[in-house]
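Data block below; observations after.
With one protein chain held back, the other chains of the complex are shown just where they sit.
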Amino acid sequence: MKEDVAVIGVGQTNFTRDCGMSVRELCFEAYKDAAQGLNLDPKDVDASIIASAPEYDKQRTPAALVSEYLGFSPSPTFYLETVCSSGTTGVRVGYSLIKSGLHDIVVMVGFQKMSELDSRIAAQVMGRGDDTMFSSPFGTTMPGGHALYAQAHMDAFGTSEEQMAKIRVKNSFYGSQNPKANYKKRLDLESCMNADLVCTPLKKFDCCANCDGASAVILASADKARKYTDKPIWIMGTGMATSELNWSSRASLTNFDSVRNAAKSAYEMAGVGPEDINVAEVHDCFTISEILAYEDLGFAKTGEGGKLIDEEATYHTGRIPVNVDGGLLSKGHPIGGTGGSQVRTIVQQLREECGDSQVKDAKIGLVQNVGGVGTYANVIIFGRD
Amino acid sequence: MKEDVAVIGVGQTNFTRDCGMSVRELCFEAYKDAAQGLNLDPKDVDASIIASAPEYDKQRTPAALVSEYLGFSPSPTFYLETVCSSGTTGVRVGYSLIKSGLHDIVVMVGFQKMSELDSRIAAQVMGRGDDTMFSSPFGTTMPGGHALYAQAHMDAFGTSEEQMAKIRVKNSFYGSQNPKANYKKRLDLESCMNADLVCTPLKKFDCCANCDGASAVILASADKARKYTDKPIWIMGTGMATSELNWSSRASLTNFDSVRNAAKSAYEMAGVGPEDINVAEVHDCFTISEILAYEDLGFAKTGEGGKLIDEEATYHTGRIPVNVDGGLLSKGHPIGGTGGSQVRTIVQQLREECGDSQVKDAKIGLVQNVGGVGTYANVIIFGRD
Amino acid sequence: MDFGNFGVVNFTKQAKSVAFVDYLAEGKLMGTVCKKCGKKYFPPRMDCAQCLDSEVEWFEINSKGKLITHSTVNFGPSGFEEVQPYTLGIVEFPEGVRVLAKISKKIDPATIKAGMELRPVPQKLNEERLTYEFEV
Partner (left out) sequence: MDFGNFGVVNFTKQAKSVAFVDYLAEGKLMGTVCKKCGKKYFPPRMDCAQCLDSEVEWFEINSKGKLITHSTVNFGPSGFEEVQPYTLGIVEFPEGVRVLAKISKKIDPATIKAGMELRPVPQKLNEERLTYEFEV
């Protein structure tokens, strides 16, 4: 195992519809959770990366404010964004800051406070993540964009609404066991199938909910990692890729090319393949997204993602456990806070701290985090000693 | 000289009050200028970093859009921000992406299109760069923040309004020779001294103007750099630091601690001192800022920045030439576009392409770029073979 | 005309490619092609990423194309309260480009299927605003 850069701490706040806190306070809770037990003086943090999507908060340039509130100043800090995948972009850039020799300890804090926007303005803000000159004028939305992929996947491969519903049934099962999840109710197949249509073919329970939340990941060089923890989790590989933002330019509407490219880079760097992954967190902003992820990450053949959930292979006792913390669908999706929460779950799985949903003998874990409608993709592979 | 990461291309658009273009088109012009003569296929670009301040444009997540328009997809791209120093933060992070081994060629594109906001809303947006809970409620502004430093510096060291005016006289002299500058008029001491007060003690010509503009910097690993150019300009050192955003937390109001910390890191990494710098670009968003920069970078002793301009030591024939392209004061300040333009000037100086304002025998150059009121600081030191 | 005239809601005003909106006003949906390398672009653009060249010609998209995928949106962004639900579709045209637009309400949603033939029809939303949608 390459032992260059390790995760030494992970944390998150409760994900909730209305946190009642200011952004700086929310970030503090996530960092405090991540730093727990580490005996890390804030002055030992060499740099911080603050990740979110900037449209939800009136505070301009929050990096300095969060860095100050967490006691990191005067060390460097900056803000970084790839919408919903901002958190893992922060982890990737944090890796490079350490591997390049610039820094030894880097903290990534991702957050979003979405509760102060009403849902229609939120839909407008999200729609502006599409090309505002040529696509937003037609009223494209985040669910609508994923629905275009869902419809194409159903037409091409016979993927069914029931298979999509089964994704949510699984994720709500694990969400009900996650004390930090926003949506804790367990859902059965019938409720998912009978829910209102948001945009064909996606129904209410096919969609994740926006919420408030923050997460933090503490990264360290090998030497420092061993000083602070006896359970370092190593970054084995990181891959990132982009798809064209424009609908006109996308070669495929039945998979995310960005995810395939990112996965290829990450597997190559880590020297492993999909068959070596013991547990994965994937970006299930919609149920269809988890099915696409199965295929794009190589857990299932193209077109056969639906079968994987039919076989219950992605439950924690299955062949390739996925989103056994509730996923975005049940945890909730605080844009900038999401990636760090995915990393947290994988790190906790590799440290064997996951109680009822612990995957047995988990040695290698994968995080896949997507920004926009497959626009950005990060795949990061983690391993333990 | 360490030959790890080189700048192989620099470019910028005209800086102008109203560019008449969309953001993607503006970025294209900057990149086209930077790539001129390089024979670089966009598919050879391994990653791109898009830098700006997000409050001026309705397009959400512009990184994907700009990356697509410039032909870089599917390579990774992300958005990054430290307000006015976003461009150099992008260059620093680009350095780390290459030095870490993740990428070989990284393009940083910084931009801002500010012309679609009226000036009072622009002032509000800029004021939100202060702490929105505790400072913005009092009507703090960018000029106001710098004015607090100017007043303190005058009270502590006897720095005069005339010394500040002389900074603008110098920078307007060089701005009049820069075809890409927004403000091309040459100003004399009298016009500067008699201009209207914006906020005491700063007058109209002590302040830079916001404008539209973009810049691009192409970075490469040593091997690739030599493949594409016979005039690589090396990154010798990069330092970055942050000051508390809150006025209450700042130890000094007569210098920028962030700049001092960033300079210390950059000098150490480069193995040089202020006496080794042949030419510098510093962040003169206000005339006082250039005086602070003289002191914080070690070109003058603390309190003696004003003397340096009295002695005309910072003209291109002087001891330590500073902002011999017009600076922000005359070029204009398109927030995210500014840092890349500073890097462009230093690279052109080290390549000896600067005509009338060329500094003789320039071998080592320095860029100092500040975000907010001394909140973020980048210092980057460049050298030629 | 500027980009503010295009679509139900638009957040952009200035663009070098503003002729796109002027053409729409004349009833034409247009893309661009790079004079140097021949690459076709939709959405239109005045700059070619391949050649870094900015010499382009306009071409019209007015054939029938095939619907690739579609979705009926029941909850739209602010500004779309009055028009929802609406159906979005992506159509591939023989001109070699794909286009996203609304599918006309004249078409019964139950009959909308991948592979069906549709053509783009420029139209006025009101005195100031222009768009295009897909009809049979």
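We just call them A, B and C in the order they show up, numbering each chain from 1.
We adopt the following convention: contacts are C-beta pairs under 8 Å (C-beta built on N, C-alpha and C of every residue); 3 or more make two chains touch, one makes a residue touch a chain.
Here the structure is a predicted model, which means the values were calculated and not measured.
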Among the displayed chains, the hidden one touches A, B
From B:Pro42, B:Gly87 or B:Gly127, the answer for touching the chain not displayed is B:Gly127
On chain A, the omitted chain is touched by residues 19-22, 24-25, 28, 31-32, 35, 42, 58-59, 69-71, 116
Hidden partner sits against chain B at residues 120-121, 123-124, 126-128, 131-141, 143-144, 147-152, 155, 196-202, 246-250, 253
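In the analysis below, only the chains that are shown with their structure count from here on.
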Contact graph of the chains (line, ring, star, complete, other): complete
Cα centroid separation, chain A vs chain B, in Å, comes to 34
CA centroids of chain B and chain C: separation to the nearest Å works out as 39
For chain A, residue numbers touching 2 or more other chains are 126, 128, 131-133, 246, 249
Residue ranges of chain C touching at least 2 other chains are 3, 11-12, 15
